[in-house]
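Before I ask anything, here is the structure I am working with.
Apart from one protein chain that is not included, each protein chain of the complex appears where it belongs.
Our next item is chain A:
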């Protein structure tokens, strides 16, 4: 053992310059990049870990969602504190700015590009849809036939859920669904788009009732 460590009682030891990870500048890793291969291998293990004890595909997706959730909570604070415009470094209080924060800022931080589309569901006013033509986490994943309805972007759905909950917009759940079907399906011009992007994923964000009520009150006042 090196002679620099003090012979003291057990407990947390600090490096000799007395700086911990909490003393590091938050912006230090602002433009840091991660190799896609490194993340891919880590993701393999995460999926493997989630698969042990998972009873079926829904359970597996829920576990991946739980893995992403704490990341979302932390990313909300980090991205807001790093935002260059001091006026926009407060958390969003209305639904649309929140969703735009997710589609633009969060997505750009995670994947280097904004999300592809943001829509409000016509049938259910509490449901919003975020589209991603090819989720980066799915680039190397080919699903086996027995798990064809699994979408590993459930991990990203967990991150989104964490951001929503952290910002004070509780959700019933955020789920990832694949809408990239073969040609010959789908009505209207949505069908052609799906054939081009076989991995197209939609994140369904369903807000709780109180969020919509609050939104309506804020809209009036």
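Worth a mention:
Rule of thumb we're sticking to: contacts are C-beta pairs under 8 Å (C-beta built on N, C-alpha and C of every residue); 3 or more make two chains touch, one makes a residue touch a chain; residues count from 1.
Basically, contacts and distances are computed from a predicted model.
A chain of the complex is left out here; the name its UniProt entry carries, from "Glutathione S-transferase", "DNA primase", "Telomere length regulation protein TEL2 homolog" or "Trafficking protein particle complex subunit", is "Trafficking protein particle complex subunit".
Residues 37, 40-41, 43-44, 47-48, 140-144, 147, 152 of chain A touch the missing chain (whole complex, contact as defined above).
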